[in-house]
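Complex shown without one protein chain; remaining protein chains in place.
Naming follows writing order (A, B and C), and every chain is counted from residue 1.
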Amino acid sequence: MMDHLILRVMIKLFFAPILLFALYVQFHGDYGPGGGFQAGVIFASAFILFALGFGLRTTQKAVPPSVLPYFMVTGLLLYAGTGVVTLFLGGNFLDYYVLAPNSHHNAGQHMGIFLVELGVGMAVFSSMLTIFYYFAGREPEISDEDW
Amino acid sequence: MNEPLQLISDFQPSANLMQFIEISILTLLLVVSIAMLRMRRLFGVVMLSGIYSFLSALFFVALDAVDVAFTEAAVGAGISTILMLSAMLLTARREKPFVPGHAFLALLVCVVVGGALVYATFDAPLYGDPMAPANAYVGQAYVDRMAVEISMPNIVTGVLASYRGYDTMGETAVIFTAALGVMLLLGLGSERGGRVVSDVPPEPEASPSSDSTAQNSTAQNSTGQKSPAPTANSPIGREDAP
Amino acid sequence: MDFIAQLPVLPVVLPFVAAPLCLLLPAGRAPWVWATLVAWATFALSLILLEQVWINGTISYAMGGWSAPMGIAYRIDLTNGMVLALISFVAAVVFPYAGPSVRDEIAHKQTPAFYTALLLCFAGLIGVTITGDAFNVFVFLEISSLSTYVLVAMGAGRDRRALTAAFNYLVMGTIGATFFVIGLGLLYMATGTLNMIDLHERLVGQDNRVVKAAFAFIVTGLGLKLAMLPLHLWLPPAYSYAPSSITAFLAATATKVAVYIMLRFLYTVFGFDFPFLSVALDFFLILGVAGMFVASLAAMFQDDIKMMLAYSSVAQIGYMLLGISLGTVDGVAAGLLHLVNHAFMKAALFMAVGCVVLRLGSHQLSAFQGLAKRMPWTAWGMVIAAMSLAGIPGTAGFISKFALLQASFDKGGLTPTIAGFLIVLSSLLAVVYLMRVVRVMLQPLPESGPFTKPVVRPPLLMRVSLWVMVLANIYFGLQGGGLIALTRRAASILMGVDAGGAM
Partner (left out) sequence: MLGLFSPEEAMIYALAAPLLGMLGIMLADKAPNVREGITLITAGVTFYLVLIVFNSVAQGARPEVPLFEMMPGLSLSFKLEPLGALFSLIASGLWIVNSLYSIGYMRGTNEKHQTRFYMCFALAIVAALGIAWSANLITFFLFYEALTLSTFLLVTHKGDEKAMRGGNIYLGILMGTSIALLLPAIVLTYVLTGGGDFTEGGILAGSLDEHSWVVMGLLALYMFGIGKAALMPIHSWLPNAMVAPTPVSAFLHAVAVVKAGVFGVMKVALYIFGTDFLSQSGANIAFIWIAALSILLASAIAMAQDNLKARLAYSTVSQLAYISLGAMLANSMGVMGGSMQIAMHALGKMTLFMCAGAIYVAHHKTLVSEMSGLGRKMPITFGLFFIGALSIIGLPPMGGMWPKFFLMVGAADAGQLAIIFVLALSSVLNVIYLLSIPIKAFYMAPDNHHGLAEIEPPPWRWSDREEAPFLCLLPPLLTAVGTIALFFLVGDLYKFLSPLIGGA
């Protein structure tokens, strides 16, 4: 495992830009293609790439598996919670207008969409990483002759 | 809405370069899927499925469905491939030997489904017809109303997160459920979970997952030994649970 | 927040929000208590909602404030209001029962995730039930199905065949879901909308191949989900190897919801003026009758009680399909009635089996020998529920069988009359296979074999839950009038959506 030098260098090189790209997809989803779902997947794929090059345990030091359920729950609750908040503000479920009722440029919609997309992003990221952790954690690291 | 809907309008599609590209991609998709069917080595199959997803993503781009293409590339070609590889490492590397006649039912179902879809296309609106119900009715309404009601440039995001935001919440829950399922089935406390992972490659003789010993995962328990096949009257299997 | 105005969405939002929270609870009793409380609250909400629908008629609710064809609408009429109340009632009874049973079958560490999955399944089923949007059905069906696969697989702690069963279920269920979504896609192609009422309006007069193919795909897909006869093979193993409480919950809810969705698509979305409908109904008649017999015969030869009851479920689905296939208000009402009553009886039966599994560790027939002596409350509860399943008068099962018979005879004509006689014939088969169990239970305790050791009674909570279901069987057997009025009205509203009124 210690001799994939080129791979590791490339992964190091790509890791940050992938994360950055994920954030871009997340927050630029209103204007261009993308959104929370794609961003979450891309964000997770950065860590998966890292795990492929540097080992699962190293990755799990960075993102411990025990925090992932909290991310998953928070993500989903961010979405559903937005709906619940709109309920309490007097609107229908997920009626974002009530978040900013007096806005003329639909700020409520923007705010709501931002929140739920963030929720989707978090939930998808943590779910994907969880799935990967459990699958990859089932067997020892992939050795060269296994490929 | 009393008049019957007309699915066929007088729209005439014109041939152009785009269609040539689409047909090429579709041909490649066919080729890849046949190759997947014929391949016995699972590693190759997984790689081909990655290629298949990538081609699909290309095809979606050609259809101007950039958001879908994006998702397909990230999920289908990216994460799924990795997950399939991880899953493959838990089982065997080769498919079970082909049993002639076994696939007859599957083939029949495929033919019937394909036939039904082809049957449906005879009456389907032409590709790209702006008057087709799918484009003219709610679809057009989204385009018209989006600017006023949500004022967001990306219509897809608007539909997904607001107009049909409830569906998206459900889809998020589906992903959540999938992760939850993996946690339950493979995680701590599960029947086969809780294996300590180390970065050190295992000793060759201790490797539980070489092609010759393990044909499928259910025949193994967590210590790598063959477990007795469950019998009809072995009601209690708690002893080997952690 | 206007409680009544927001009421339609609350029964699904409550478990939906409660589910992720459950994952964060400490392992042990807390997730169970949480799930139980949620189920009770949901049941209360469903009852209020049903009452509202009964008084004020059909309620619509625009999700996100977007009106129907643009956004997703909830639409609650008596039919799904009733199914909603049924599901939440079953949950409210089975979840308390699950506690002791799950403690025995699921590892301690997994309880939060397990109950999260259970709540998600619950939320998914409710979402499917009360939505008025065809695609939303698919989304929530996927939530419930995915969590169901996992829950079934959790039976692996007791019997590893649960994994295979869950995998088969997953494959079949996914095929079903795919068919369903292909059908939806074709419908969208033909109409450009996904709202059910809107779909119906825009489908009127359409008789083209797209719609026909869509119909076929949707019916087949749903047929897989509800275990219609040739597509039922996933059900018996899945029910047999799942944890006891899960079997009780699923048997009483999952297929019921699928039957309801089938009804909804047949009568609300496609409707009577859809020319293909009568063909499909004939088809259902044949499949229903075949299901009644094939599955009952299969049940007669099972030595595994859960397997036997699972086959019996397939047979009972045949009854419901038969009622639906009659195409009259009475027939559909009888089908709905049987849907509700069957939930009561199967929940009670599987809960009783769960008590036996808890104490004796087996659901083989041999474990039931002398049960009337060993666990009298469980055994007699099971006997009453079995009587209900066989259709003995005084129990809920009799009422629904009577209604089905009445509907078939009332329809007139040779085929429905013959179908009526086939109903009674197949219920004789039910008597035969249930009698086998009852007889074994009444025998003296075994003197040799693995089941000789004395056992403690099952926990009080499990017995109480079981008897709540048993008493429901008796209550609706003696005072079925309200339920019948409800199903009648529900059926006529469901079928009255059709403008042509081709009755």
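Observations
Note that contacts are C-beta pairs under 8 Å (C-beta built on N, C-alpha and C of every residue); 3 or more make two chains touch, one makes a residue touch a chain.
Here the structure is a predicted model, which is why all the values come from computation and not from measurement.
Considering the entire complex, the omitted chain makes contact with C. Among C:4, C:279, C:445 or C:485, the one in contact with the hidden chain is C:485. Against the chain not displayed here, chain C makes contact via residues 387, 391-394, 398-399, 401-403, 405-406, 409-410, 420-421, 424-425, 427-428, 431-432, 435, 439, 442-444, 477-481, 484-485.
We take it that only the chains that are shown with their structure count from here on.
Comparing the chain pairs A-C and B-C, the larger number of C-beta pairs in contact belongs to B-C.
For chain C, residues that reach two or more other chains under the stated contact definition are 16, 20, 23, 63-64. Taken residue by residue, chain B touches two or more other chains at 162, 165-166, 169, 171, 173, 176, 178, 180, 183, 187, whereas all remaining positions touch fewer. Within the complex, the chain A residues that touch chain C are 69-70, 72-73, 76-77, 80-81, 83-84, 87-97. Those residues of chain C lying in contact with chain B across their complex are 16, 19-20, 23, 63-64, 66, 69-72, 107-110, 113-114, 116-117, 120, 123-124, 127, 133, 135-136, 139-140, 142-143, 146-147, 149-150, 153-154, 156-161, 163-164, 179, 182, 186, 188-194, 201-202, 204-206, 208-210, 212-214, 216-217, 303-304, 357, 360-364, 366-367. Listing the residues of chain B that touch chain A in their complex gives 43, 66-67, 69-71, 74-75, 78-79, 82-83, 85-87, 89-90, 149-154, 156-158, 160-162, 165-166, 168-169, 171-173, 175-176, 178-180, 182-183, 186-187, 192-193, 195, 197-202, 209.
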